[in-house]
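Part of the complex only, each chain left as placed.
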């Protein structure tokens, strides 16, 4: 099983900035622990601050990966184009957020990508990625989860 | 570890109605499979169509359960009072939805309870409950998840 994690703008700073909101671990450390927890899954990772490159990687993942875990960060709330990319590809995309976006500013309550995603997981810190992996693994085992 | 699942209005009809949206399993069958998957967790269940009884059970769970998994269904979008109950108790509450609420009518995109919850999981069918259990179990192991 091959999964691609795509992180959007400013998530390359994870662990360095605003640790009270985003935790003290870098995403590389998170990734290591995710791989240790799910050793059977090949877990690739891409981060970009550029909206269009995120679209590029969503498109290229189609037919190669079994699932995408996407934290679009600030683009979640403004990008019709990423939402269109998710709708255009066949690979299931799970939207994750580290913080509870619904407990923050009102403009973070609007998402242009949720409606196109297979599901949304928000507020569990780095654990949001783990739950998304769990979801994709269970789905491949045909347990609990809807087929689409 | 003791977890309480609270289901809101019309979820007692699960499996009988609108199976294309909510699946064909009754929640009792879902519950059985959840218990089989997490045998070490004592999993209690409460369903009500009455907003105030849901509040009663959130209040009474405080100090007894290690976590609540709440699918408030239609009350998600209209109940300030359930949101206040979650804010009032110490037990962590995870909001779950079977369907992807963001892909449905606009009034389902508004939640009065998300901001008070530890996290939100939406769109994974019955699997949303499983992921919430996974989150609570991992949290108790102090792995991945924020302490609050």
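In this document, chain identifiers A and B correspond to the written order of the chains, with residue numbering beginning at 1 in each.
Please note the rule applied: a residue touches a chain if its C-beta (ideal position, glycine included) is under 8 Å from a C-beta of that chain, and two chains touch if they have at least 3 such contacts.
Because the structure is a prediction, the values reported are computed rather than measured.
Peer 1: For a quick check: 2 copies are placed, so what copy number does the complete complex reach in this file?
Peer 2: Spelled out: 2 chains shown, and the full complex contains 12 copies.
Definition applied: only the chains that are shown with their structure count from here on.
Peer 1: Cα centroid separation between subunit A and subunit B, in whole Å?
Peer 2: Once rounded, the distance between the two centres reads 22 Å.
Peer 1: If you look only at subunit B, which of its residues touch subunit A in the complex?
Peer 2: On the subunit B side, the touching residues are 23, 30, 33, 100, 102-103, 111, 114-128, 130-131, 134-135, 138-139, 143-146.
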